[in-house]
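Selected chains only, in their assembly positions.
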Amino acid sequence: MPHVNIRITREGATAEQKQRLIKGVTDLLAEVLGKNPATTLVIIDEVETDNWGIGGRSVTELRKK
Amino acid sequence: MPHVNIRITREGATAEQKQRLIKGVTDLLAEVLGKNPATTLVIIDEVETDNWGIGGRSVTELRKK
Amino acid sequence: MPHVNIRITREGATAEQKQRLIKGVTDLLAEVLGKNPATTLVIIDEVETDNWGIGGRSVTELRKK
């Protein structure tokens, strides 16, 4: 029953890429900790670049540089 | 001052249903732990089905089956 | 497959009370949104009062008043 929350900036991740992330994380938890894939919950949050900051600046600002 | 975060897939929950969830969780915390409703914070996140995975597959994929 | 995270200060909630919170939230989601209890995940976090702030003060400080 692990729960994995993946947070990334909203910059065009495709449904297929998100499916690969879900599958990859689920397989990793099964392999490393023997967790049951059937109850492994993965949630991906995509966040606007105005709302994501690193080094004191939003990604929107950083992308302008 | 409890904080409750409810995460569900974005599949049409109405404003009225979300109000019932907020009320129900607030009442539950008051009843079980004597928490003050006035400072009980409830946040509901609705997540796209591409972004929610169980059993290694996104809910979008699962719904296609 | 809802996921509910309940965050409370660490002030002596018993195993029995936490079980009632888990049951109560699971029932609420089944009743309001028809969610399947078997895949409803509830996680309770208990946080030290030094680490919980409201009104600009930690709960430890507030309790001293």
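Each chain carries a letter (A, B and C) given by its place in the written order, and its residues are counted from 1.
Rule of thumb we're sticking to: contacts are C-beta pairs under 8 Å (C-beta built on N, C-alpha and C of every residue); 3 or more make two chains touch, one makes a residue touch a chain.
Predicted model, so just to flag it, every value in this text is computed and none were measured.
With respect to copy number, the whole complex recorded in this structure file holds 6 identical protein chains, 3 of which are shown.
Convention: only the chains that are shown with their structure count from here on.
Centroid to centroid, with C-alpha atoms defining each point, subunit A and subunit C lie 25 Å apart. Chain geometry summary: the mean Cα position of subunit B and that of subunit C are 13 Å apart.
Annotation: 20 Å between the Cα-based centres of subunit A and subunit B. In subunit C, the positions touching at least two other chains are 1, 3, 39.
Within the complex formed with subunit A, the subunit B residues making contact are 7, 47, 50-58, 60-61.
Contact residues of subunit C toward subunit A in the complex are 1, 3, 39, 41, 43.
Subunit B makes touch with subunit C in their complex at residues 1-9, 13, 17, 20-21, 24-25, 28-29, 31-33, 35, 39, 52, 54, 59.
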